[in-house]
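With one protein chain withheld, the remaining protein chains of the complex are depicted in position.
So, chain A:
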Amino acid sequence: MQTILQSNLQSKAWQPNPGKGETTFNGVLLLVVWCIFTPYFIFTFILFIRRWDKQPIKARSPLLLSISSVAGYIMITHYCWMTWYSEENWPCIVSHWLIWAVMSWYYVPYILRCLRLFFIFKINFEKTEMHKGKDGEKKKQGFFVRKRHWFTDRRLLIWLIIFNTLVFLFGLFRQFYYSDNYPGRYGCTVTTLYLTGMTVIFYGMSSTSNNELKAVSLTWTLLIIPYIIIQWVGYNEDIFTTTYFQVLWPLVSYIISDVYPLHLSYISSQIITFSTSNVLSSLKTIIGNERACKHFEEFLVGEFSVENLLFYQDVARFKLLTDSDEINSQGKVIFDKYIDPSSVLEESIFMLMERDSYPRFLKSAICTKFKKELQNEENVLQILKKQKMV
């Protein structure tokens, strides 16, 4: 979609920097943005590669993610530099081909990832229904296994290449055989395509509890609407359009689509989600796992013995303190909070919970529900493994 914009450079329809070889305030600003963004990009990319196999399943498609993040970086770099240089200094044909080649590589993996998330959610959902419907029988052969066979990483890549080649050919065609003065038309065609896909996914997602998916689709939809409007209304030398859409949009979507999964890979609860037996095997692992601990707490509240857990956690946190002032104040807080004539040791509280509350928790309805949830996710993982999607 950017090709048309660039082709308009020749027809003077788009002139971000008036004057020859002069830098504008806007250009400097973008250069600063770029200078900050580059180390940030390198840093996150290295982190991402290092945590390649730590990606939580729902956000995980490292291949697509890395393609789109590199492409996104090239795009942002290009826009920043282009604005900084004036039009004459920046070879327009480079701009053309760069954007042409890179743009779809940035956005399309993104959409594919959303689709993928959508189907993962879909199996999740269907599994739950199946558990409810049939009398305890687990069916591993869901509709997903039979019908969505193409939905693997490798196949997604093939789809990506096919789609991008088509876009590229269309661009070439337009470049050489078709020129009019409606620069927005082509951009709108592609954007409408994106928008339609995103909206469908967004509506499909509205019932999901997957926050990542919600965030991704929402940002996408919200950012793309003003873009499409401006494309239709007319694209000119307005600084707002260049700065905002050429840089801000990729930047925001970069952070959400690439940094969010990275962030998730550091949350322990998201990583060990997929082993029922590990998480529930002892009280220590339950307390160590954010998600499991939440369920345990809920159970304890129902049994009126949550104060044990809170006390244990407070003391555990207290043990890590090093600052003497803080130790004093926290010590007082703990003493005031759990004041009790019989001084109970942390160890004995843990033992109390381990022997009395923990076995009961394992049998409780809350734990059964949680186990089912984990089992469900484990099934999904197995299907994905079978499909070589992980």
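The definition used in the following text is that a contact is a pair of C-beta atoms (placed from the backbone, for glycine too) under 8 Å apart; a residue touches a chain by one contact, two chains touch by 3 or more; residues count from 1.
Simple rule for what comes next: contacts and distances are computed from a predicted model.
Chemist: UniProt names the one chain left off this complex as which of "Proteasome subunit beta", "3' exoribonuclease family, domain 1-domain-containing protein", "Guanine nucleotide-binding protein g(O) subunit alpha" or "Protein transport protein SEC13"?
Modeler: Protein name of the absent chain (UniProt record): "Guanine nucleotide-binding protein g(O) subunit alpha".
Chemist: In the full complex, which of A:Thr44, A:Ser69 or A:Ser357 touches the chain missing from this view?
Modeler: A:Ser357
Chemist: Pick out the residues on chain A that sit against the missing chain.
Modeler: 300, 303-305, 308, 340-342, 344, 347, 351-353, 355-357, 359-360, 362
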